[in-house]
Structure formats: C-alpha cells, structure tokens
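Handing you this structure, nothing more for now.
Only a single protein chain was left out; the remaining protein chains are all shown in position.
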Amino acid sequence: GEDTSGDGEGAGTWSTDTLAIDFATYNPLSLVVKDQGWLEQELDGVRVTWTQSAGSNKANEGLRSAALDVGSTAGSAALLARANGSPIKAIDIYSQPEWSAIVVPEASGIRSVADLRGKSVAATKGTDPYFFLLQALDEAGVPLDAVEVQNLQHADGRAALDNGSVDAWAGLDPIMAAAQAESGARLLYRNIDFNSYGFLNAREDFLADHRDVAQVVVDAYERARTWASDHPDELVALLAEVAGIDREVAATVIEERTVLDLDPVPGEAQRKVLEVVGPIFVASGDVASQADVDRALDELFEPALAGEARNG
Amino acid sequence: MHQLALPVLLAAVGRTFATPDGSREVLRDVNLDVHAGEVIALVGPSGCGKSTLLRQVSALDTPTTGTVAVGGTPVTPGDRRTAVAFQEPRLLPWRTLAANVALGLPLRTPRAQGAARVAELLDLVGLADSATLRPRQVSGGMAQRTSLARALARDPGVLLLDEPFGALDALTRLRMQDLLVNVHETRPTTVLLVTHDVEEALYLADRVVVLRGLADPATAPSAGSVARVVDVPGERPRDRADHVLTDLRAELLEDLGVPTHVRP
Amino acid sequence: MHQLALPVLLAAVGRTFATPDGSREVLRDVNLDVHAGEVIALVGPSGCGKSTLLRQVSALDTPTTGTVAVGGTPVTPGDRRTAVAFQEPRLLPWRTLAANVALGLPLRTPRAQGAARVAELLDLVGLADSATLRPRQVSGGMAQRTSLARALARDPGVLLLDEPFGALDALTRLRMQDLLVNVHETRPTTVLLVTHDVEEALYLADRVVVLRGLADPATAPSAGSVARVVDVPGERPRDRADHVLTDLRAELLEDLGVPTHVRP
Amino acid sequence: MAERAGRRGAPSRGGRARALGLGLVVPAALLAVWYLVTASGAVPAYQLPGPGAVWRAAVDLAARGDLGHHVAISVQRVLSGFVLGAGAGLAVGAAVGLSRLGDALLSPTLGAVRAVPSLAWVPLLILWLKIGEDSKVTLIAIGAFFPVYTTVSAALRHVDQQLVEAGRAFGRGGVRLLATVQLPAALPSVVAGLRLALAQSWLFLVAAELIASSMGLGFLLNDSQQNGRVDRILLAIVLLAVLGKLTDALIGLLERRLLRSWT
Partner (left out) sequence: MAERAGRRGAPSRGGRARALGLGLVVPAALLAVWYLVTASGAVPAYQLPGPGAVWRAAVDLAARGDLGHHVAISVQRVLSGFVLGAGAGLAVGAAVGLSRLGDALLSPTLGAVRAVPSLAWVPLLILWLKIGEDSKVTLIAIGAFFPVYTTVSAALRHVDQQLVEAGRAFGRGGVRLLATVQLPAALPSVVAGLRLALAQSWLFLVAAELIASSMGLGFLLNDSQQNGRVDRILLAIVLLAVLGKLTDALIGLLERRLLRSWT
C-alpha cells in the first residue's frame, strides 16, 4: 500500500495497531471516508493503510491473502469468493448501484433483449455485467447459447461495440456512461434489481479479533452515507477526481445510477439477488457444487455491525 | 572451366589508417605491373604492409590513393577472378575441413563435381584422412593447408597467397612449394605470394618485390613502399642449389638487413 | 621476483583423441627428462603432435596415459610456473597490445611495476610504437611478437613456445632469436620450443627432439613418438656458420625427410 | 564453475540420462515443499491449494472436456504467433544488424516500442484488427518479435570480421553471406533469442486471450483470477510452465542439431 497515515503512537486503546482497508471508484462511500480522514481521526494509535482496488477480484485477492482487512466488492463477487473458500463476511452494504445495463450502438436495429437472439454480445465473464446479461436473457426467454458472448474486458467491450465487432455490450459504469455521452450508445435494457449490491467485506479472523475496529469502519461508512446525501456535488467532484473521468459522467453515475440511501444491513434483499447468481456459478464450473453456494449464502452475512451503526 | 591468368596493375597505391594516436601511413606510391601468369614474391619486414597490399588487390580494402586493376578492370570484393589464402587460416569453425575447402569453389559448381574437386585438393595438400575433422581438431599446419586448398579450389585468374607455408615443417613446406609450381604449370594463373623465406621467393617467383617499412628511419621519408624489384633468372622448376640464386639470396637478405656473412 | 628454472619430466606420455571416424592416437610413449635451465627444440612433421605435447606440459590438456611433472610436482592449468606462447597469437580482441601483454604478468603484480615491465617487453619485441593498437589493427608478425612478450611477462620457470617466430621476416626473426638467448641468459628458465626451422633449433637449443607422425607408414606401428634426440654441442651464443652445426643440420633434415643434397 | 570449459564434447548416453535426472531435482523439491506447506496447514487451502487440489481441478476440467481444448487452442495460437514474430524478428534483426541505414532508421523506434506492454496493445489491436483470431496471433507475434530482433541484430553486429571477410573474399555477399557466415557465427545468440521469443509468446498469450476468448490457458488464468479459483490459477500456471518447457525443448532439439559442430 502506498497511502499511509496515522502516526502509530497514542492511547493504544484499540485491539490492533494496524488496519488495511481499500478504496475504489466503484465504492463512492470509501472515497468519502478516505478523503475526510475519519478513520485516522477516530483510530488513534492505529496505522491505517489505504489500498486502491481496481475491481472486485482485486479486492478479493487482497482479502484472501490477508493483505486487506476490509475490502469492497460487488455482491456476486463476494458470494463467489466465499463459496470458493475465502473466509470473508459482508459487514455493510455501501450501495445499490445500477452499474450494469445492456448497451447497443445508437443506430442499432435491436429494440429489445429478445432481439439479441443470434447476435454477439461483449461481456466480462464473472463480473456483474455478465450476470446482468444472464438474468436479462433469462427474463426475455432467450437461451444463453442463442447468443454469442464475446469475453472482453469492460473497456475493450466498449471498443468492440464502437467498431462494430459486437452487436451489444453488457456495460459497466463509468465506461458505460462515457459511451453514452461520446459515441451516443443507447441503453437497451436496464433493471436495477438485476445488479447485485455493493458489499463491504471483512476477513473472518479480523472480525473475530478486532471487532471494535471493524465497528469504527462501519460507523464511518454510515457517516459517509449521510455526508454524501448532504453534499452530492462534492461527491461527484470527488469521484471525477479519483477516477479521472468527466464531471458529467461522474454526475450520471452518482445521481442516476447509484442508490446510496438504503438499508446498510446485509440480509434478505441481497440474498434474493445472490440466489439467482449462485446456480450460474455452479453451471459454469466456477464453483464446485450448489452445496458450496448454499453454505456461502448462509455464512456470508454479518448484520450486527451495520445494525449497531444504524441504531447507534 | 577455369579462369585464364590475368594481369594485375597497381598504380600509385597508398593506404593510410586512422588510429587512436593519429593516422598511420602503411603503403605509399606502390607501382607494380604484373603480367598474366607471372609469379611475384613480396618480401619485407614485419608490419611493412604486405598483407595490406594483398587486401587492395582482392578489393577487401580500398586504397586511400591510386588504383588497382585486374585484367584491365577494377576489382570488386569477392571478385570471381581472385582468390586469397589469408595469413591466418580463417576457417569457419562450424564446418568440416572438406566443407571449408568447398567454400572456395566457384558458385554454382555442380555438387558432384565440387565434391570430387574438394577431395582431390585435400589429397594434394595431404589431408585426405582429415576431411571430416573440424578446424579446432586440427594442427596449425593442417589448418594452413586447408586454407591453401580453399584458395586453389577457386581456380582463379589471380592467386593471392599470404605466407601460405609459414606454419609448415621443412618437408611439408617443400612439398607444398612443388605443389604450387605444379598447379601453376597445369593451370596458369598469376600469383602474388607473400613470404618471409627468401629461398622460397627465389625458388618460386619470376620477380621478387622488396617492400620497406615507412617508419624505417634509414629510408628517406619521401620514398615509396617498394624498395627494390629483383628479376629471378631461369625457368621453374629451378635447382635450389643454383649459384646465381645463392648470390641473389645473399643480396636480398642484405637488403632486408640480415648479415649474411655468418651464414654459409 | 622471478621464478627459478625448473626441470620437466615426461614419463610414457600418450594422447588419443576421439573423432567422428574413431579414435586418433597422436602421442605415444613420450619420455623426456628436461633439466632445469635447458633449452629443448621440438621438430617434426605437421600434425605429429608438437602442440599437443606442449599442451600436456602446460596442463591445458591431460595425457591419456603417462604423467607430466614440473619441478617434481604435477602441473595444474594456469600454473604460475609455466607460460605459453601459442601457435596462434590468441590475443584478446578487445584489449590493446599493451593490455594483452599485461595479461601475462603474474597475478598481484603492483600496477606501476607491471606497466613498466609491459613497456619494457613491448620495446624488446619492437612494438613500443604500437602499444595502444588493438589486435585487429596489427599485422600477423606484430601479433605473434605480442604473444611472445605476453609469455615472457610471466617470468616463468618453464617457457613453452609454439613456433614463436613463424610469422616473422628473416631479420626480425634473427632479432627475436637473440632476444630469447638474452632472456635465457639473464633470467635462467627452462625452454621448450617448437620450430620448423632446423637452423633455429640448432642455434638455440641444447637438445633437439625429433618427433614423428604416428600415421607415418615408414615407422613400425609400435614405435613411440620420439624418433630421435640430438645433443647440440657448444655454448650459446653460437656461431650460425659453425661446421659442426651445418653437418648436424643436414643430418636432421635427412631425418625429417628433406633431401639436403640440393641445398648448399 | 569451471568444469565445463575444460573438456567438452557430445555428452554420452549415460550422461544425458544423468542430466535428465538432475533436471528433475529442483522441480521435485518444489513439489515437495508445496505439498508440505499445504498438507501441514501452514498455508490455508483457500490461499494456496495443495498439489492434490490442483490435480482434482485438472481432472474436473478434463472431465468437462475443456482441458484439452484450452491446451490445444493456446498451443496453436502460440506457435502461429511465434513463427510469424520470430521470422519477422530475424528479417528485421538482419537488416538492422548488417546495414547502417537500417540501424539508424529502425532501431530507435523499435527500442521504444519494445517497452510497450502486452496489455497496452490490446485496445489498439482491437481497434485495428477487430476481435478475431488475427488480433490474438498478432499480439503474440509482437511478443515473439522483440527478443529475436534484439539478439539477432546485436549478434550480427559482432560476428568475427575475419570470417566475414573470408566469406566475402570467396564471393559471398548479401543473403548468401548471411547464410554462409553471419547466421552460423551468430547461431548461439539466435537460438537464445528464439528461446526467449517462445517464452515471451507464452507471456503474451495471456494478454491475447483477454481479447474475446472463451478458451485457452490465458483465458483460464484470467477467468480464474476473476473468480478467485486459486486451484485453477495454479493449474494454469503449471500447464503454462509445462507447455513452455515442452515447446522450449523443441528449440533445444533444433539447437542440438544446429550447434553440434559448435561445441
């Protein structure tokens, strides 16, 4: 990690003297917490190390190797990691984003998801846009093997859409917002309920040994949630700055595609989405068995801290 | 098919090298008119420019001044009309002796004909047994004979030999000299031969050209590289004991600075 | 500080090489007892194993049979007690002549002392002017003299010289022979000298060892490599015109198969 | 450290078997350490699965019929890219190594492009060549190009000038000189360049299979990284190493044939 603050000396009233936590452009609240320096203020005597996660898989990698104590992922990614044995627990829901949708070029003749039959669609396997595509196809009654899924990284998917290599793209923000603004791409189908939530996860052993610090983190996230609704423009500016994207794109992402004002306690709402995604993992071989998925669903949630923060 | 012997004309040839310590003049004003089929021996002190002169004739180097012509036209590198046996054997280490000799064959020699010629030449230089050895497996003298065979394989109009017998014992040396006389007789060719052995020069050459070092303080600074040209009387094969030759030998050695009175 | 001259003892030395066409016996049953300070000349036909024999003494190669001892103990490669001038100059192309000579200095020679010795040696071999040149910028004879200077720089107990004067003109050759006589006188050392020049052997050596090629059909297949050893009478410096020597010369040449009646 | 240079020559049969045995020492030791740290629980399985788990992942993939496909398609891509890239590297390396003009014109640009990472090529190639097989093979060819180009141009620049002159004196020029003297003289370096190029082809495969793939070992690696399937990541690594070594051994055979006369 490269962004270290906190001075290491002090009261020592906390159960640990280090905290490794991530921030990510797909987790706006993390940007607020980091920018405001709340953790450093609160956790006197604890060295707080901030690490940027480039994506859910990177955050999971950090958590799995114990390089991170707390990391942010998409809900689907958290489930996948847990089902594959990574001992993590979701301690807070930071957002319900609408970061995925199905995108077609401006002049495309495709009018509905049903029209995708026989067409090629770019998506990054194992990420939310891919799960979004699967759910959308399922809802429209199009079998998966009736479309040609081209596995491309998110940015490459957009490039492939732009130069006509594919007919549609399961997009992800902020690239998706940029595609709309720059090349006039059109959102063919959107459905916020097909997006899994944003999960803040902690390692089990960290949670067991340093619950006091984990609680401070969750408290800071809830404080950030309030701050965000009070300062929407500043949040947009912050995201634009950190992600290096245009303000308009950042505004679209924050104001139209991200619900921050929601119940932070992980629970039934999330479970409902993940129950759809789970079997897909099994079918694709990414998780060995449905039993692993079921066990992960049972073990993933740790609602107490967020409940404490909401009430306290 | 083999080349006819060709005349060589050197006109006012000079060569100066650039070195870290300034320029170094090696050849100056060399004029030499070699008739077709003539054998010329080049003698002179170490470092006086004998090898450099051969390099001008084979066009591996270009004179700073003057011109070189073979058969009336300028030479080009790798000219079909010339062949060189370098002072070092310069064999390709990854080829057998036979394959090294084959390098000398004129391009587009039919394969079978080439192989026969290579075998014949290896036999002539006494290496028939060693055809499949690599250069690192043979002695200095064997490498030198291979290099000679390679030059002969080219069947050139002008044969340039840079101390071709330097690494040979007395007997092999005499045999190779006679081989050269033989080759010259059966397939006439012009020969420029660098040698340190004055007897050898007198036994083989029609004319002996004595070069001098330009740094030599004994000579006027304006004099050219050629100190003297000596005509050798008589036809080949000559009698090595001929009195005219022994006298010439003493004269030449005197020229080269060797006190001959201590020798018989 | 310099090495004392050391005795060399070769006992039943044999060397056989493996080649693609089977094994090739090069040396057989060589016995030679060289006294400290003695000068031995090795002569013999091309490819008879002279260089191979020197390689055994310098431990660069190991005999298939027999043993080699210098000063009573076996030699090791790079032995401080021996120095070689190879048949080829083998100069490091990326070093100047001076730096190449410096390679011969004993390890841990103080820098200033080493530089002075290198300058002195280059001067002795007539290359003082060319100290800063690279090997590719010098003539064959210059390279050979550099290689000789490099071997002398080592100030060894046993000096192994493989045709050290082969690429030199007559005058330079005489000068270098005298240089060797001088060096041997002022800093006594044992010398094994390979040469093709019988006169040179007789001028320089205490004994001349004649080797024969093992493939030679004229000799019994069971005979060893050493055909003959000749003691040379008289002290150095010798008179090159001495009659005893001229007679010995004829005898040796006869041994080597050269018909001497055609020579004066 | 010095035993080799002393006496060399073709190793005997027994020597080769011994060399093979010695070559297995390090891999066997690595495998043992891997087994021990995982079986002892020193490293939890979710962080580093043991050899057994990786073997089961292989069996599972094989049972689905995917493993063979992954391997076959990757090998095909790597070999096509390697052949194209190494061929181009040889040609351009010869031009730069032998001609001053070629050197001045091309080597600065190539020296710069050499440092452009595989991942950076991906968006550009998608732009130019769309997402088909072409762009993947091209990317691998780019990877194979540079090691060959660099080593060949450097080696040709420093071939023994005495030998070159000998070739020239006997009428060899241009391509013929290259084939007769320069390439054989530079052969050890050329082979080293080919080895690196082949290795680099495997490295670039992973980036290439980010381009619209659903098969191949690079895809398997990327996909498993995305999904956190550490056992499959390790499987992909092991397979890449084994295949890398196998294809490398092909060059080793070629080397033995070509360099026999060099040893």
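For clarity, chains are labelled A, B, C and D in written order, and residue numbers in each chain start from 1.
To be clear about the criterion, contacts are C-beta pairs under 8 Å (C-beta built on N, C-alpha and C of every residue); 3 or more make two chains touch, one makes a residue touch a chain.
No experiment lies behind these values; they were computed from the predicted model shown.
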Exercise. Tell me, which residues in chain C touch the chain that this view leaves out?
Worked result: 58, 60, 77-80, 82-84, 86, 88, 90, 92-96, 103-104, 106-107, 134, 150, 154
For this session: Tell me where the left-out chain touches chain D, residue by residue.
Result: 1-5, 8, 18-19, 22-27, 30, 43, 47-48, 94-95, 98-109, 111-120, 123-124, 127, 146-147, 150-151, 153-155, 157-158, 161, 164, 168, 173-175, 177-178, 188-189, 191-193, 195-196, 198-199, 202-203, 205-207, 218, 221-222, 225, 230, 233, 236-237, 240-245, 247-249, 259, 262
Exercise. At which residues does chain A meet the chain that is not included here?
Worked result: 1-3, 25, 50-55, 58, 61-62, 65-68, 153-156, 158-159, 162-163, 174-175, 178-179, 182-183, 243-245
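One rule holds for everything that comes next: only the chains that are shown with their structure count from here on.
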Exercise. When you check each chain against chain C and chain D, which touch both of them?
Worked result: B
Exercise. Which chain, with its centre taken as the mean C-alpha position, is closest to the global C-alpha centre?
Worked result: D
Seminar exercise, completed: Chain-centre distance (mean CA atoms) for chain A and chain B, in whole Å, is 84
Problem set entry | Separation of chain B from chain D, taking each centre as the mean of its C-alpha atoms, in whole Å | 49
For this session: Could you tell me the distance, in whole angstrom, between the mean C-alpha positions of chain A and chain D?
Result: 37
For this session: Quick one: which residues in chain A touch 2 or more of the other chains?
Result: none
For this session: At least two other chains touched by the same residue of chain B: list those residues.
Result: 88
